[in-house]
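So, chain A:
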Amino acid sequence: MDTARLLPLVVAVPLLGAAVLVATGRRLPRLVSDIVGCAFAAVTAATALLVLFRAGRPGPGAYPVEWVSGWRRVGIVLVGDPLGAGLAALVSLLVVAVLVYSWRYFEEPPRRHTGSFPALILVFQAGMCGFALTGDLFNAFVFFELMGVVAYALTGFRVEEPKPLQGALAFGVVNSLGGYATLLGITLLYARTGELGFAQIGRRLDTEGPDGLVLAAFVLVTTGLLVKAAAVPFHFWLPDAHAVAPTPVCMLLSGVMVELGVYGVARVYWTVFSGPGGLSHPDFTRALLVLGVLTALLGAAMCWQQRHLKRLLAFSTVAHTGLFLIGVAVLTPEGISGTALYVLGHAGVKAALFACVGVLLDRYATVDEHELFGRARELPEAGALFAVGGLALSGLPPFGSGLGKAVAEEAAGHTAAWLPALYVLVSAVTGGAVLRAGLRIFAGAGRRPRDGEEDEPETTGEEEPETGGRLRRIPVPLLAVPAALLAASLAIGVIPAVGSAVGRAGALFTDTGGYRRTVLDGHAAAAPAHPPPHWQLTGILLGLLSAALAVTLATLAVRRPARTGTAALLAPVRRLQSGHIGDYVAWLVAGTALLTVLTVPGVR
Partner candidate 1 sequence: MTVLPYLVAGWIFLIGVYGLVTSRDLIHAVGCLAVTQSSTYVLLLAVGYRDGGTAPVFADAPTDSRVVDPVVQALALTDIVVGATVTALLLALVVQLRKRHGTVDPDALSELKG
Partner candidate 2 sequence: MTDALIVVALLLVAGAATAAVLNRDPVRQALVLSFLGLALALLFTFLQAPDVALSQLAVGSAVTPLMILLTVRKVRRRPGSDDGADEPAGRER
């Protein structure tokens, strides 16, 4: 079959699976519905990989473009460029991993609802794949909302507990509001151009000069995507939701969904706004750079302060999203391919870390760093995985996260010489926070941290286990899945073919004219030649430096658990994370205004 024909199937197959599971879910035993779910997810993953391999063959050649319903230029277009297809493949593979991981999860599935969890995960997969592949702005909004709706439900899945419900509600309100802002922006673009496809809108915009309307459309469309990407000040929902969602869902939320927001910003800018009728490159770079730096710093600082392990990991996702935004902001093919590698590596590492925390949660009914002190000495395998994950998160070569960080920080260094230092700092602090927790929990190192010295509000880590009862023996998938994910992250860093494929993907992604010609005119887009991203000496040294810094920070923190100075300094920042929906909404509106101020010199 023609490769292009396969593109809609990546969305259709999981949806069919979800419908089958819901129709039969009441009767099927748990095991069968798990197998059915895995099978549909795996078929989707295979399809996405097939598209990726056919689209990613080196040499000049177009990537597959499919007009759904067969309506050229009137319908909706799906584009299988290597980056979009690659993201769809990443999503699908992670979904398979998550379904395998949750094999023994939810020991007591909700009565008469055995099929519900895998069905929701399959719909989530369809939504994320559709968002990665679509070449149509309104269709992107539909998939944005689909991802959202499923994610709210999955976040609040454990209705017997108060925290997930509160997190899911904040997530739902803030994300929906962001989505509506995006839709207003889409409507403004439609009023100007009368088109909905990325390529068509971009071409029409370039026939006229930029003005207030284009600026407003950019700000509004980007607002929703930045909410999904959890950029400061749109990020408040993320820690609240990611800290409370069921562990398998956290793996997906932090591993790929947030990154899809960053992808959306980059995709929309490059295809729609990057021409002369859009937003000039320096303006985009300024706006995203400011937001990215703020996000990275705030995420890292908050990450270090947490004792609730899932919340700690959630803030580290915020910090890394900031780095991804910086990689997109520099507007070079190297920045894009470096960030893409970073996202690939990060997805494996972060999902593996969440998986390890899930093991702790189900064995000890808590994910609190202080309460768990020394208790997990009996789990050396999980401890080893957790430590490796922490090191990989800090950018240790030769992990994929390390390679991505090295390439992205070099690309960022061309824009501002101090940016590589930020990459090193943020990776070191987030990796160090993970290692600190690991040292305390799995090794019982240092002194037992004391509680109750501060009167600051704080989320502690008491949770109900997700497996019905506490686990005595750790089932194989709970450890095999994180091990496989870390191995995959390592493979991304050491297999040179991955690097060159991602390099080509980045080059095609940033070729605006080529994208529009491929989609609208069916011309083959020749891949612009670029040296593929690879390990360089400075990158290796900076990676080793940040890993060493992370270890040092962790050791110091374990030796002297008394938190002074920094804690007091950061108290006002911590208070902003108030859990109040009204606060989060107010910050969202303020963020829109901030984005306007940052881009407004773009109107000439």
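In this section, contacts are C-beta pairs under 8 Å (C-beta built on N, C-alpha and C of every residue); 3 or more make two chains touch, one makes a residue touch a chain; residues count from 1.
Behind the choice of candidates: all candidates are chains of the complex that A comes from, given by their letters.
Everything numeric in this text was worked out from a predicted model, so none of it was measured.
> Number, please: which of 1 or 2 touches chain A in the complex?
Looking at which candidate touches chain A, I get 1.
> Write out the stretch or stretches of chain A touching candidate 1 in their complex.
Per the touch definition, chain A meets candidate 1 at residues 138, 142, 145, 148-149, 152-153, 156, 159-163, 165-170, 172-173, 176-177, 179-180, 183-184, 187-188, 190-191, 196, 239-240, 243-244, 305-306, 456-459, 574-575, 577-582, 585-586, 589.
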